[in-house]
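One protein chain is absent from this view; the other protein chains keep their places.
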Amino acid sequence: MGNTFGHLFRVTTFGESHGGGVGVVIDGCPPRLEISTEEIQVELDRRRPGQSKITTPRKEADSCEILSGVFEGKTLGTPIGILVRNKDTRSQDYDEMSVKYRPSHADATYDAKYGIRNWQGGGRSSARETIGRVAAGAIAKKILRQVANVEVIGYVKRIKDLEAAIDPNTVTLEQVESNIVRCPDAECAERMIELIEQTGRQGDSIGGVVECVARNVPKGLGDPVFDKLEAELAKGVMSLPASKGFEIGSGFAGTLLTGFEHNDEFYIDESGEIRTTTNHSGGIQGGISNGENIILRVAFKPTATIRKEQKTVTNEGEETVLAGKGRHDPCVLPRAVPMVEAMVAIVLCDRLLQHYGQCKVL
Amino acid sequence: MGNTFGHLFRVTTFGESHGGGVGVVIDGCPPRLEISTEEIQVELDRRRPGQSKITTPRKEADSCEILSGVFEGKTLGTPIGILVRNKDTRSQDYDEMSVKYRPSHADATYDAKYGIRNWQGGGRSSARETIGRVAAGAIAKKILRQVANVEVIGYVKRIKDLEAAIDPNTVTLEQVESNIVRCPDAECAERMIELIEQTGRQGDSIGGVVECVARNVPKGLGDPVFDKLEAELAKGVMSLPASKGFEIGSGFAGTLLTGFEHNDEFYIDESGEIRTTTNHSGGIQGGISNGENIILRVAFKPTATIRKEQKTVTNEGEETVLAGKGRHDPCVLPRAVPMVEAMVAIVLCDRLLQHYGQCKVL
Amino acid sequence: MGNTFGHLFRVTTFGESHGGGVGVVIDGCPPRLEISTEEIQVELDRRRPGQSKITTPRKEADSCEILSGVFEGKTLGTPIGILVRNKDTRSQDYDEMSVKYRPSHADATYDAKYGIRNWQGGGRSSARETIGRVAAGAIAKKILRQVANVEVIGYVKRIKDLEAAIDPNTVTLEQVESNIVRCPDAECAERMIELIEQTGRQGDSIGGVVECVARNVPKGLGDPVFDKLEAELAKGVMSLPASKGFEIGSGFAGTLLTGFEHNDEFYIDESGEIRTTTNHSGGIQGGISNGENIILRVAFKPTATIRKEQKTVTNEGEETVLAGKGRHDPCVLPRAVPMVEAMVAIVLCDRLLQHYGQCKVL
Partner (left out) sequence: MGNTFGHLFRVTTFGESHGGGVGVVIDGCPPRLEISTEEIQVELDRRRPGQSKITTPRKEADSCEILSGVFEGKTLGTPIGILVRNKDTRSQDYDEMSVKYRPSHADATYDAKYGIRNWQGGGRSSARETIGRVAAGAIAKKILRQVANVEVIGYVKRIKDLEAAIDPNTVTLEQVESNIVRCPDAECAERMIELIEQTGRQGDSIGGVVECVARNVPKGLGDPVFDKLEAELAKGVMSLPASKGFEIGSGFAGTLLTGFEHNDEFYIDESGEIRTTTNHSGGIQGGISNGENIILRVAFKPTATIRKEQKTVTNEGEETVLAGKGRHDPCVLPRAVPMVEAMVAIVLCDRLLQHYGQCKVL
């Protein structure tokens, strides 16, 4: 269970890192949206391993095929099936993994839950699973852009203790993509790249924080109680591999302010629109978007697979040691950026459709 | 929409702060569970306003009535309906609210979304809505206790910058309930109480962090992808009013460690069980519980309603000022503790049932 | 589980025939719909026992109270909670039922499933459960009427072998309500009433067929695959107590025609609209409404509770006999009419909202 996300714009992913392939079925997509394989591939390429010197050198083309739901370049309103084939990459790298549990991976918990596990790779916990999310996110982004010119832009805000200075209200995709670490603060980006490379050379890994902004989100998206917009966003990004924390607007830092300092005062802007002077709320009040920029942050832990040797156990219950082999990212953050964007776009698109379904009928 | 939570243990709440009452329907509860109104009332009393000098002096009895689903003290397996009547409390306090939007409240976004709003109170964004959650949580806790002796214990970890020293592995409910701020660090609790009282006297408010631990959670709960256990927990607590952030295990601080430092090494304990020496994972790996204590934190912003005057606008689009009247909590944290526990218990119970439904069949 | 129906217009019922009461929570209702307790009560009165000499003489007022979701006569967009209190009617009638299983009732299967049962009445299998459905149906009907002037009209088509001649394309609610059996064929209605009374005097019961038409349904409602409009309608009405069969359009009789006879040829009407000359499809093609009248039929078995003695067993596994006591309908059909209408209206309303949520966005 748990492989479907969304209520009206409904995304179902399938596929292990090893086996026939990974893919996604997107149900509920509005009809007549122009979409091409190329547009989806652009986002997949941002997620792809082997894209730069600071990501895993594993080369995977990750070429997607649209199996259904699109006809003559337009969505049909029927489910869009997308498939990315796995290469037959089973190597010796994983032989040890059939018996030894990798620390802070899902090997042991899969075995505990299912009593079986595809030990040839990470199975469903592999980052490859996110291919389907990113493909769905590409479509969600296009819908959002078309309906309300919504922009969803993520970037690396912090790597370990290197924190960038970025204005979420003005940052552009071009700035994000201008360097391989996806940090629009050019000076900080260089230091981040250096730190990642150095950490990789040491056989270790590091983590950090991705920040994401959604601009031009219409007022009124989200629902008051369990499906509050921030709750759906939290679930979306906390379902990404390696995520450990979520903040909306002021987040944890907001708890250091008083109510007087934290409250976002209202004013009327030149166009007669109700606005807030500050945005500690992060664009959401009472679970519903208020028209200000939605700003959130996600903490990603350091990559679990490292070349340094660590203590572990076997599936037979014996203590042993394990050192990660193969080619892994010393830092997932640059590749996590499109994943965060995808989940944010999927949530916003789903809520947009739901809003039409309840509030645009009468 | 959005008033139902959970897949198999399914909780639907209804009711505004003003009107006939608030309540909950719990569907999918296992049959033959012994449950009484009194057991539910115990939890509701922990959530109730007016319980101490640091909560709002508003007195609400919040007496619950079980309408259905329980017969001769046992659950029937059919939906449990629980109702708490509202007192007819409509006072002059809210008259201004019919036209002025309270800063950082849901008034403006409700109007933007629905084009209508029950201005007599907070409507669905009122903390009163959580009565249904806490009632459902009381039942979820009992199921968890009965099946696996699971304990779910929340407490105030931090108020503004006053951080308590608490060991989640040993903390007891008795320690939590030993003071009115629900902080088991007695010395820190006193300072917290003082700060809350002082802030209240100034007409201002403060926030903080609730930490929650779930102990004895069986291995194997949760699902690999979108319904990862931490993702469901994040959604659950981020759907509580005033929450701004969520962390599981090491959280944001975990991003400052290297993989070598952060990974939880495995060992075999004296009973032959696979355990981890550290618990940066917070009891969840790959979205599935690993048998270690589940530890999470939730950031709550300072209460939005304050007596200090602030700038705002009217629903007619005119700028004005507003100072909160009525009786409000200067700090929601003590009352948020049972709410967090309730959502954690509901998530765990739902995942427990789902685990039986998939993995205990063959 | 299973106490929630619908995806966007989502209806959750609760309550046993004995206990605090029965009720419903309606989530996802469009905001700003004018609705009053009186409008809902009108439909509840059509469902109510004791309404005529051919229904059970049990008098139940079934007065409903709106607990939430409506403010100053208009829906808020938040969940509408409605409660109907049970009278404390526990009589000696049910004492035998605590040990003896009533034939063709749910007593034995509830015990088999849950290991517990509220033997004071029918529990969730009581027709009282349908109060919540009828209340929700009243709201659904109003939305449908307001959006597209949709009319949903049910009537008794057949009692045992007495079949009425009724034109679904022209029948009116007034005609349906013009007699106590709700059969708009006046002459046939009289014979039906006579047969029901005679059957009741014999301590026996009879069944029949309810037909229901929905007129002015917009083209495009419903979804191609699992949620085909006829599939949702089938589920809706087959979830009513005592239903044994469902037909859409030509139904079982349609299987006696050839394709050439059965196909509905298209033509262009005077207003330029695409129409069909016949309506064997019953207003639905490929799971989607085509603008013709939706026509369906539901078979209801003879009431299971009869005064004639029958063989049964006890919950201890001993064979015995049982004769129904108390006051029961010798024929459920007249009261089933508003139930069928309610389920049809709920399905159509849900699909209407879903259609806006997918197809009115771009």
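Should a chain be cited, it is by its letter among A, B and C, assigned in written order, with residues numbered from 1 in that chain.
Following the convention adopted for this analysis, a contact is a pair of C-beta atoms (placed from the backbone, for glycine too) under 8 Å apart; a residue touches a chain by one contact, two chains touch by 3 or more.
These numbers were taken from a predicted model, which means no experiment stands behind them.
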| item | value |
| --- | --- |
| Residue of A:Thr12, A:Thr55 or A:Thr312 touching the missing chain in the full complex | A:Thr12 |
| From B:Gln41, B:Thr78, B:Asn279 or B:Thr312, residue that would touch the chain that is not displayed | B:Thr78 |
| Touch criterion as defined above, residue of B:Thr199, B:Ser243 or B:Gln354 at the omitted chain | B:Gln354 |
| Sole residue of C:Asn3, C:Ser17 or C:Thr55 that reaches the chain not shown, by the stated touch rule | C:Asn3 |
| From C:Cys29, C:Leu44, C:Cys64 or C:Ala106, residue that would touch the chain that is not displayed | C:Ala106 |
| Positions on chain B where the hidden chain makes contact | 7-8, 28-33, 77-78, 143, 146-147, 224, 352-354, 356-362 |
| Absent chain, residues of chain C that touch it | 1-5, 7, 13, 101, 103-110, 112-115, 123-125, 129, 158, 160-161, 199, 204-209, 219-228, 230-236, 238-239, 243-252, 254-268, 272, 274, 276-277, 280-282, 284-291, 299-306, 308, 310-313, 317-319, 354-355, 358-359 |
| Those residues of chain A which, in the complete complex, touch the missing chain | 1-4, 8, 10, 12-16, 19-23, 25, 27-28, 31-32, 65-69, 71, 74-81, 83, 113-118, 120, 123-124 |
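Heads up, the rule we're going with is that only the chains that are shown with their structure count from here on.
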| item | value |
| --- | --- |
| Chain with minimal offset from the mean of all protein Cα atoms | B |
| Between chain A and chain B, centroid-to-centroid distance (C-alpha), Å | 26 |
| Multi-partner residues of chain C (each touching 2 or more other chains) | 8, 28, 31-32, 77-78 |
